[in-house]
Structure formats: structure tokens, C-alpha cells
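Only a single protein chain was left out; the remaining protein chains are all shown in position.
Here is chain A:
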Amino acid sequence: MIRFAGRRLLQAAVVLLVLAAVLYATFYLAPGNAAQLACGPRCSVAQVHQIRVQMRLDDPVYAQFWHFVQGIFTGHDYSTGTGTLHCPAPCLGQSYRTGDLVTHIIAEKLPATASLALGAMVLWLVLGIGTGLLSALRRGSIVERLLTGFTLIGIATPVFITGILLLLVFCAWLRWLPYPTYVPLTSDPQQWAWNLLLPWVALALVEAAKYARLTRSSMLETLAEDHIRTFRAYGVGEGALVRRHALRGALSPVIALSALDLGTMFGGALLTETLFGVPGLGQQLVQSVQLKDLPVVVGIVLVMGLAVVVANAVADVLYALADRRVVLR
């Protein structure tokens, strides 16, 4: 187990470093000029140059990347003009656009994104796996057809339609819920959940549909396997058969997929965030990409990458628990 953790940590570090390097490289190939964008289109050449120097954009790419890597281990001090701003290790740099520390921006936005992602995930797993199993076990029945229809609608409806509809029904017509504003969990847990309910549902409906279909097909496949047929021939009851034997096998692909999805969600669910006013990483990422605010982009992508890596490690552990043939190495 320790070896497993060590290997994974090392892998994660390499993956993240490569990710950052690739971002730095693409940044210099993509159109747009960060200094000019920060300065405004009417800026004189001399002024843009001053800003380039301020942003260290005049240094060679490798030097800038080295400065970035250094900051992770040693931290940096930045000038605010009137004083210094200390960026403790792990320092991910300073936004070109606002001068804010990237770690500070992430710390401000991550809780909202994490709240949205984790809450929605719980909901979509319960909904998705539940519906999937039900429709697999009631194959051919009216229930199964209804559920299949429901999942098809779920997959086919983009989140901005579901979101607008939910807001319209629950906030404008029925008025059961307020138009959501994000309330941090730490300041008021009840309001936090109340305000996040709609975004969770909107996100979960789309995702649940995907999981329902995956669970259903995977369950049907497992139920058709030889060892299940053998168990059945031995007279194992249908309930126990599903619970003790089929479920383990059927859930493996679901676990793998949720690990990936959770990672993506940590990069922010942009549409859900804007529709429901959740100030998360997704909005920030899109804004920063448009403004070529490289340090912020790198920071958020690293969070995303880290989330994928961690979620995958967790998935591997779950895999091993679900299927005893899998050994953690």
C-alpha cells in the first residue's frame, strides 16, 4: 500500500510538471499578447514594453518556466508598488491581469467548485446507479422503458436548457427556492445546501443519465456471464446473486468513469456555474484563457490535473475492493 502511494505520488508530480510545461509552450504559440491585452489596445509600444518587463514576459520561455517551478518550492516576493506581496511556497505565481496570487485565486474559487462537483456527484451516482440497476433488473417492463426514455432525455438535454427550466419552475413560478447565490459551507451549512440544490440537480440530471445507461449495460453484461449462470444453477437467490456477485463486476467501469468525471468537474462546470451564479474555477478559467493570463490558467489546470490523478488513485483502491482479483501495486 505504501509502495502504491509512493508510486502514485511520483507519477502525479511528473504528470503535473509535464502539464505545466506544455501549457507554457502552447502559450507562446497561441495568438494574442498578454501584455497588450492587459494594457489595452490603445497602449503605446513603450508602455507595452514596460508591462512585458513587469510580467517577466521578456525573459526566455525556459527562464519563465524555471521561475515558475522555483516558486513552487521556495516561494516568491512580488512588488505591489508600495510594498511587497509575499507568495509562500507552493507559489504558483501572480495573475498578469490583476496581480493577485494564483494560490489565492484558487483558494477563493475552489470551495465553490468542490461543493458543486462533490454534491452533484453524490446525487448523480445515487440517481444514475439506481436507475441503471432498476432498468437492468426489470428488463422489458414498462418501468425499464420509462427509465430508458428518461435517461435519453437527460443525455440529450444540454445543461443550459435544464438549468433555465429549473430556475423558471422553482424560482419564478413555484417560488419554492430563491435564485441561487453561493453561500460558503463554513458560513451557513443550511443556506449552502439550499442554494446549491438546483445546480446539483441540473448537473446530476445530465450526468445521471450517462451513468444509468452505463450501469444498465454493464449489469446486463455481467448477468449474462458464465459464473453468474453457474451461481444461478447452484440455486443462489436472485437478490443475493445481484448484491454479492453481479454488482461488484458491474460497477467497475462506473468507478473508473466517475474518477475521470470528478477530475473534469474540478476544472469547473462552466455552464452550470454561470447559470446558477456559482463563483467557481470554470468561469475563472475561461476568463483567464481569453485574457491570456497564463499563471492563472496553469494554476487551474494543475488543480484539474491533481483532481484527476487523486480521483484515479481512489478509483484504483475502490477497484481493488470491488474486485478481489485486482492487486494494488
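Convention: a contact is a pair of C-beta atoms (placed from the backbone, for glycine too) under 8 Å apart; a residue touches a chain by one contact, two chains touch by 3 or more; residues count from 1.
Criterion: contacts and distances are computed from a predicted model.
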{"item": "Listed names \"N-methylhydantoinase A/oxoprolinase/acetone carboxylase beta subunit\", \"Chemotaxis protein CheW\", \"Peptide/nickel transport system substrate-binding protein\" or \"Histidine kinase\", matching UniProt entry of the absent chain", "value": "\"Peptide/nickel transport system substrate-binding protein\""}
{"item": "Residue among A:64, A:115, A:218 or A:283 that touches the chain left out of view", "value": "A:283"}
{"item": "Missing-partner contacts on chain A, residue numbers", "value": "30-33, 35-48, 50-51, 53-54, 79-83, 85, 97-100, 105, 108-109, 160-161, 164-165, 167-168, 171-173, 175, 178-179, 181, 271, 273-277, 279, 283, 290, 292"}
